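Only one protein chain is missing; all other protein chains are in place.
Moving on, here comes chain A:
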Amino acid sequence: MQFMLLFSRQGKLRLQKWYVPLSDKEKKKITRELVQTVLARKPKMCSFLEWRDLKIVYKRYASLYFCCAIEDQDNELITLEIIHRYVELLDKYFGSVCELDIIFNFEKAYFILDEFLLGGEVQETSKKNVLKAIEQADLLQEVFFLCCLTKAIGCLGEVWEGS
């Protein structure tokens, strides 16, 4: 896979992931062109299209379009299911995910994507394993928080004892 874009029906880009080195200018150009092309397509049309020398696979979920660019020999249908699995992961994590979840928690959306896809290839297809990794990371955050808390309490204790 060369890149993945998430954008809204209004054409606002919500998430972008590039697996090939491109300049910012080029990225913007591609995004503009693709968003336009995909939004112009009618609902019953097929989910694949040829674009430059790539194949575009896209699917719409509610207000969001998920759009992947794959190479000539890549498998379109399995890419469609990559998209679906990603949506499932987001859904499971956020609990009935919606566009705003992705906007406000974009970093989570990226972390989940990194656990699922890396370098443009599927890394882990098990829903359980991906979410476990993300939850572990969340837990790590809690632990740090608790550590800080106990430290703070410890300090307080010293202050009490000292007085």
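Here, a contact is a pair of C-beta atoms (placed from the backbone, for glycine too) under 8 Å apart; a residue touches a chain by one contact, two chains touch by 3 or more; residues count from 1.
Operating definition for what follows: contacts and distances are computed from a predicted model.
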For the complex's missing chain, which UniProt name, "AP-2 complex subunit alpha", "C2 domain-containing protein 5 isoform X18", "Kynurenine--oxoglutarate transaminase 3" or "Galactosylgalactosylxylosylprotein 3-beta-glucuronosyltransferase"?
"AP-2 complex subunit alpha"
List the residues of chain A that touch the chain left out of this view.
8, 10, 12-16, 19, 21, 23-24, 28, 42, 44-50, 52-53, 61-64, 72-73, 75-78, 80-82, 84-85, 87-88, 90-91, 93-101, 103-108, 110-111, 114, 118-129, 133, 135-142, 144
